[in-house]
Structure formats: structure tokens, C-alpha cells
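The complex appears here without one of its protein chains, the remainder shown in place.
Chain nomenclature is as follows: A and B, assigned in order of appearance, with residue numbering initiated at 1 for each chain independently.
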Amino acid sequence: MRLGATAFPLFAPAALALVLLSAVVPAHSTALSPATEECLGCHEEVTPGIVADWKASRHSRVTPAEALQKPRLERRVSAAAAPEPMADRVVGCAECHLMHAERHPDSFEHNGHRVHIVVTPEDCAACHPAEREQYAKNLMANAHGNLQGNPVYRSLADAVNGVQTFAGGKLTHAAPDALTDSDSCLSCHGTKVEVRGLKPRDTAMGEMTFPVLSGWPNQGVGRINPDGSKGACTACHTRHQFSIEMARKPSTCSQCHKGPDVPAYAVYQVSKHGNIYDSLGAKWDFSSVPWVPGKHFTAPTCAACHASLLVADGGEVVAERTHQMGDRAAWRIFGLVYAHPHPASPDTTILKNKAGLPLPTELTGEPVAEGLIGKEEQAAREGRMKRICLSCHSRQWTEGHYEKFAKSIETTNAMTLAATKVMFDAWDQGLARGLARNDSLFNEAIERKWVSQWLFYANSTRYASAMGGADYGVFANGRYQMSANVQELLDYVRFLHATREK
Amino acid sequence: MRLGATAFPLFAPAALALVLLSAVVPAHSTALSPATEECLGCHEEVTPGIVADWKASRHSRVTPAEALQKPRLERRVSAAAAPEPMADRVVGCAECHLMHAERHPDSFEHNGHRVHIVVTPEDCAACHPAEREQYAKNLMANAHGNLQGNPVYRSLADAVNGVQTFAGGKLTHAAPDALTDSDSCLSCHGTKVEVRGLKPRDTAMGEMTFPVLSGWPNQGVGRINPDGSKGACTACHTRHQFSIEMARKPSTCSQCHKGPDVPAYAVYQVSKHGNIYDSLGAKWDFSSVPWVPGKHFTAPTCAACHASLLVADGGEVVAERTHQMGDRAAWRIFGLVYAHPHPASPDTTILKNKAGLPLPTELTGEPVAEGLIGKEEQAAREGRMKRICLSCHSRQWTEGHYEKFAKSIETTNAMTLAATKVMFDAWDQGLARGLARNDSLFNEAIERKWVSQWLFYANSTRYASAMGGADYGVFANGRYQMSANVQELLDYVRFLHATREK
Partner (left out) sequence: MRLGATAFPLFAPAALALVLLSAVVPAHSTALSPATEECLGCHEEVTPGIVADWKASRHSRVTPAEALQKPRLERRVSAAAAPEPMADRVVGCAECHLMHAERHPDSFEHNGHRVHIVVTPEDCAACHPAEREQYAKNLMANAHGNLQGNPVYRSLADAVNGVQTFAGGKLTHAAPDALTDSDSCLSCHGTKVEVRGLKPRDTAMGEMTFPVLSGWPNQGVGRINPDGSKGACTACHTRHQFSIEMARKPSTCSQCHKGPDVPAYAVYQVSKHGNIYDSLGAKWDFSSVPWVPGKHFTAPTCAACHASLLVADGGEVVAERTHQMGDRAAWRIFGLVYAHPHPASPDTTILKNKAGLPLPTELTGEPVAEGLIGKEEQAAREGRMKRICLSCHSRQWTEGHYEKFAKSIETTNAMTLAATKVMFDAWDQGLARGLARNDSLFNEAIERKWVSQWLFYANSTRYASAMGGADYGVFANGRYQMSANVQELLDYVRFLHATREK
């Protein structure tokens, strides 16, 4: 057997050119709806960037009917049939912004059309219903309510976002205003977008009337839309290009997952996977459906492990597409307060621990029995993820990796427990107010030192372990800080105790 | 209406190839001056990297006369006429390094020519006079003097750069040496480059004599050059390729704007704009003049918003080119100490607050009435920036964004005020020396905790708000830290007070 150039399609310029061409030349000529033509008539002038972005999209070139003709594994739509009346029209401005006008409180009269500003998952579901269903089961779809409807979490947001004033030797916390919340936590969690009325405005086309929205702009993953739906598909499928290439690239996820609380992207960057992506990824194919490990890419991105449909070159499905991101994750390693088995429901406000707090674990770490997935479901999820690992790694490699990960969940939970016990001491001694005094757990300096133990250092250590980014998890923001912080916390208690006013 | 492949020039390989070709194949044959030919004769051997870099530049292929033949919006030179005698020569070694020899104290005899080492904005102005003029109005052009000539700012540099020694239970601060300053603050702010004499040296060509420069090498934005001019065009138009592509890419700005004091680049990376750039930017055209939003790029880089000439596909100017970077910025959010309306003059040493300090605000936050731009100028600048936003965003989106930004200026200033009041308490009690004891505001541990409040946390929160990078501004280096730090500061005062020597 002799191997020739044709055995290496990934790197052959000719093949690359074909890949590029297939991405830009419509397979079929496509047609605009009359309404979309009207939109473009003005908006090519008024918002040329949006129009250009859309023109670069697949939406601008393919009709739902054409999209449905693809074999199942190549299909990018999940509807059983192409929705009328747009089946033979490309997906233009009007197709989305006029859809279900009656359901959208932000619909307004605009040049003879009922246009709504905020296109929602319910609109996208005309062609992508499976994705809407999966996404609704996602913690992310509930990110707004899970924060706003949980008094414990909300009190952390209050402590972080509220303005403090100093007078009489004391600092006082004000409640945060809505704009600050939306610029802070809700930027990722999603705001509640509401119509506040209508307002006329001078435009290049003369005076026009538009709805006034609060909580806007926002592209948070759990955005509450005017039609009551949850989520913003554009959080990942950005703006009017809705590029699958972009959704598959890791920087998209970095928007909300780089900071020290959930440092997935920072960890990825120093992982072997991330190194390979950064060095060689420019040659990969990020647009093909299905996505074939080895052929289209040689190291996974976030999407490869957590969302994409992966198919082996021979045609065997390695992983089904999912928009329920926890589908392949057995543990919730974003510890609030401890790492724990994933919640069973995406609505985490229904959890209640023995102390009556809406948390997935006790403050001493034991998982809440009800409301979290069981061992069987954990095994099923881990199995789905390992199936992906096995495309490029041996069974022993994979199991060895998971063994280290399990240990890091155990040790970081132990280090959180140590810090929590120190904190209990401080609360007991009245050195901080905490629950005993019916106060927030998170609004004093020493409490924040405790928060950093789990929110930053334990979380970061676990992410580094899960994704093989030790450089981040040791000295950047992990075990080094975690091991010193608990000791500093104890010294802090000592100083507060020694200097308390008698 | 039907859209074909030709409607998507941005992504068509053929178009891409043309773009590339137009960047590398001279539109006209070009000619080297005899002096440049001489330079190349040796320097292709001696410093091949510099020569190769220059060969890849537009300077090596286009003469000033040719450059001037372009229509106004496509022109990369701003001179009214091509400077003689180089009008019909490409811009080679000799054209820049021999120009105005008499004005350059670092000119030296070199193989029969008066060569100067440090090419300055005055030299570049032969072809780019408008850019020199604009840049001179820039805070950056004055970055050296604004630091070195302001005793308050300079005392922060002293505190950071000076070596400390420990003896007798006390730490003593030495004044920093010039090399450390130039390796630290002045690396970005710019050194003062001075000729210290001439010195012979053995070279591959035998012994030769060269001027000895202090403060060299340096490419800081406010470098004081031997000819007295301010700035280094190569700070952004790097080295001998002077690539507009590089100046338009955000990593160029990261050299001085990533750290926690001015985290523009770190924020950009987690913003939607940065995500799009990182995912899709490899397909964009960074070389065309003018730069057309939507056509050449689908998300802005630093340059797009702050510097570049932007023209809509139809030919309408969206933003004029500017090298006065504050031109589109109403607020100086790099708070020293508070965010404030931009200074009117690029020389900020002339500011004086009521306490007599050379600061743009009182230590309690009120802007200095004189010396800062007024509301009208602020509105004009904000208008220029919003005009850019509107290429891709609706008016409501844009205004909503600015509303959040205004609120973040207000709340971060309030959080700086709270910390400053705590600090006043510490100074009053003699727990730190500060102004009251005629000492630096910045050279004690507790003072530095106060500095971090505004220099890092308030600044970072504002940058995150301005550019939509909440992931950075909440947990990485923003509201989380800002809200805890002020409380730690108060505890610090408590500990210092309780442990003071009686």
C-alpha cells in the first residue's frame, strides 16, 4: 500500500479551495421574499454592516426546502418539513423579524409590516425545533431565573453590583440598579427584555415610531424575551451571519467562560487541545456537517466535546448533536458552593438543602439527595463524553484522565470544606454577620475571601483538571491560591478577633 | 432578485486572491534611489531581517508620486504634493534615515552619508503631515511629559520602580534608576532619547563610529526624539514593514493596553466584537483603503472605532481617519483617579485642581472646571463614535449601550469615592503618611490597596462596560474585586489602627 497526496484531503490546497467554494457558492440559486427585498432596499443604506453580515450567511443562500433535501447527518435543520410560506425563500430579514408577529409584544408598524426587534428561539424553531427543545433543557436557558429567582445567588450579585458609600466609619451597600445588573451578571445570564411603550424618532427616512425596550441590548444565554421565551440563539450563533464556524470556535464561548469563576477558555488555551487548535486550526474545516474528527479537525474545540454532531469518517455517529450542554457532563464543576452531580432540572431554584437554602449541596458539601442526577445518569453522560475521547485516545488514556479528574473534584471539595469551616467559626464568633444574623453570606470582606476559595480557586482547579490545563490550575488561579487562601482566611479571622471592639 | 456568488466578494477565494495580489504586486514598477541601493548593498547581509521586512512593505513598492494619484478616499498619504527629491523613488532606507540630517543630533557620518538612527514623526510628515498634526494633539504623543512632568503621577512611578531595602525593621525606597524606568513605565510612555557622544566599534565592515544613545531602544508612543519631536510612528506601524494591516489588528494595541490598568485588549477578547474577530477575522481584508464595514470586516477592531477612515460601500464617509485617538471618546475612563471628561489639551501637566494637585479631578471626584472638554465637545465626540456603531446596530441598541456605559462611569466613580474616603480616614489618623505628611500618595501598602481600587478595578469595570466585555469586568478584574477591595481597605485601616505603636 502506498499513500499519495489524495490520502490527505485536510491539507491539500485543492481540497481546501473546494471546501471554501462550497461555503460561498450557493448549491442552488436562491430567492428573496418580496418582504425581505423591501427590507434590504433601505437597510443596505441604513445598517450596511448587518446586511453584509447576513449576506455572508448560509441563511442568505439556502431555502428551508433545499436545506431539508440533505441526508440526515448533513442536515442543519431539524424540522420535519419546510415551514410555509418561506419554504422556497432564503431566510432573510422578513422571514425572522415578521414571524409570529402576534406573539411578539415588541412588534410594531414599520412600512406596512408588523416587525419585531427581538427574534427569539420560538422564531428559530420554525426550522430548528430540536435545537429549541434541547436548549430549553439547558441550565443556560434558565440562567436568568436561576440567578434572579434564587435569593442566595442574588445576594452575591447584590454584594458585587451595589454601590457602597462610606460614612461614620462604616460602608453601606445600596441595592444595585437595573442598568448595572444588566451590564454585569445579566450580560451573560440574560436580561428580561420588556416593552416600555412606543416612541417616535427622527430617522434618515423621516420620523418613525419604535418600541422602547428595557434590558436592551442583551445577548445573554438566558435572556427573557418579550414573547416570554428564554434564550438568545445569537449568544453563540452571532448576529446576522449565524456562522456555524463561529459557534464551533472556542473564542465564542470565551465571552462568558474565561473569567476566574468559569475559566474554561483560559484553561483550553494552555491545554494540548487548545495548543493544537491555536497552532494548526487555521487549516481545519469548521463548516462541514457532520463534523468528522481527524478529517475536519485534529483537536476538539468546546463545541466538539459539548455540542456538535460528530461522525467518524466511516459514517458511524460518535456523538449526536445536542444543545443541552450538560448532556455529556456528569458533574457540575462550577461549584456553588461545591462541585456536585448535575441538577436534574434546568430550573435550579427548586433545589432546597436541609438548611432550607436553595442550593444543590449543604454548606458542608453533601449533595442534596433530591434534584440532582443519580449515578446511572452520571455514568451515561460520562460515557457519551468518553466516546468522543476515544476517537483519538486509548481507553487507558481516557480512564486515566477521568481518574485524575475525579480526584480533583474530591480534593477541591475538601479544600472548600476547610475554608467553610473556618468561615463557620467566624460567623459563630460574630466576626461576620452571615446567615446567623439574617444577612447575606457574601457581603463582607472576609466572606468574599471565602467565596474566592470556591468560586475562583476550587472551580479553576477543577476546570484545569477536566480539560488538561495544569498551567492554569496550579499557579495562575488554582491550587497555589487555594492552598494559601484558606490559611489567609484563618489569619483574617485571627486579626478580626484580636481587633474587635469590645 | 436573486443573489449569486458575486454578491459575496468578502468570502470568494477569487476575490481574496485579488486582494492578496493587489497587496504584493506593485501597481507600477518602482525605483530605488541610488542611496538606498547603497544601503541595501551592505544591509541585506548585515541586517537581513530589516531589509526583508521593508521589502514586504508598501514603502518598497510605491513612490510618493504614485501614492498621490489615488482618489482622496483611497489615498494613504496626506501631503498636498510629493516631496522632492523622493517623489519618484520608493520610500527606502535613505529616504527616511537621511531626511533632514541637519535637524537630527543623532546624524552621523556613515559611508559618505549623514545617517540618523531615530526616524521621527517629523520625517514621516514629509508624506503624512496630517497624521503628524493629529497625533501631536494626542494624549499619547505627550505620554512622556505627562508622566515625567507631573509630580503626582511620577510619585506612583517612583513607588513602583524604586528598589526597596529592609533594615532596622523598616523598608526604605530608593529613587528608580533610568534603566528601570525605561524598562517599565517609559517602555510604553516613551523615553527621552539623547545622544551621549560617538563611539567606534568593530563591525563586519571594519571599524566604524556610531552615536551612543541613551533611552534606546524604545518605541513608546510619547518618545522624545533627539530632534525634539514627540512620538514613534513605529509604536503601531511596526518596524520596517509599517503595515496598515498590523496597525488595524488589535494585538498591536495590546502591547500597552492589556494590563489591568488599561485592559482594552483583554476586554476586547471577551467581547462579541473580539469573538467575531478571533473566529472570522482571518478572512477579512485589513489592507484596503478606505475600510468598508461589512465588506472588508464584520466586526470592528480597535482601529476601526478609534482611528480608521471608514467608508460605507456606497461611498459615504462613516468616520474620517484620525490619529488623535481621543477624537471619538467623550470620557477619559482611564481614571487617575476618577473617570472624567477628556482633557482639552494633550499636555495634562497644566491641569490643577482646587487642592493644587496636577489632576483632572479633585480627590473627591469633581472634575476640574478648566482644562477638560465641555458637554458640547463630549457630545460631538460621542456622536462620531455612535455613527460607527450605527453601521451595524440600530439606534436603540446604540443608545442602550451608551446608557449602561454612562451608569458604569457613575457607579465606578462612586466606588472610588468610597475607597478614597476610607483612605482619607487613614491619612487623618496617621496610619499612612500621604499628602498631609508631605509624602507620596502611593508608596505604602494601604495606599496601594486604594490605588488598585481605581487604577485596576474601576478602570477595568469601565473598559468592560465601554466595549461589552462583561466577563472581564465582573469576575476577572472588575466589580467583584472593586466591591470587596473597599471593604478590605477598611479592615486594613482597622488592623493598622489596632496595631499602631503607642
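To be clear about the criterion, a residue touches a chain if its C-beta (ideal position, glycine included) is under 8 Å from a C-beta of that chain, and two chains touch if they have at least 3 such contacts.
If you're wondering where the values come from, they're calculated on a predicted model, not measured in any experiment.
J.: Using the touch definition up top, pick the residue from B:A101, B:V160, B:A344 or B:A406 that touches the left-out chain.
T.: B:V160
J.: Write down which of A:K354, A:R395 or A:R437 is the residue touching the left-out chain.
T.: Of these options, the touching residue for the absent chain is A:R395.
J.: Please pick, from A:V160, A:L179 or A:V270, the residue that touches the omitted chain in the full complex.
T.: Answering carefully, the residue with contact to the hidden chain is A:V270.
J.: For chain B, which positions touch the chain that isn't shown here?
T.: Considering the whole complex, chain B reaches the absent chain at 17, 20-21, 23-26, 29-32, 37, 44-45, 47-53, 55-56, 60-61, 90, 117, 159-167, 169, 171, 177, 179-180, 182-185, 187-188, 201, 203, 210, 212-213, 216-217, 219, 238-239, 241, 243, 245-246, 249, 251-252, 254-261, 282, 444-446, 448-449, 455-456, 492, 495-496, 498-499.
J.: Go through chain A and note every residue touching the omitted chain.
T.: Considering the whole complex, chain A reaches the absent chain at 1-5, 7-8, 10-13, 269-272, 274-276, 278-280, 282, 293-295, 298, 312-314, 390-397, 400-401, 403-405, 407-408, 411, 414-415, 417-419, 421-422, 425, 465, 468, 470-476, 479-480, 483-484, 486-488, 490-491, 494-495, 497-499.
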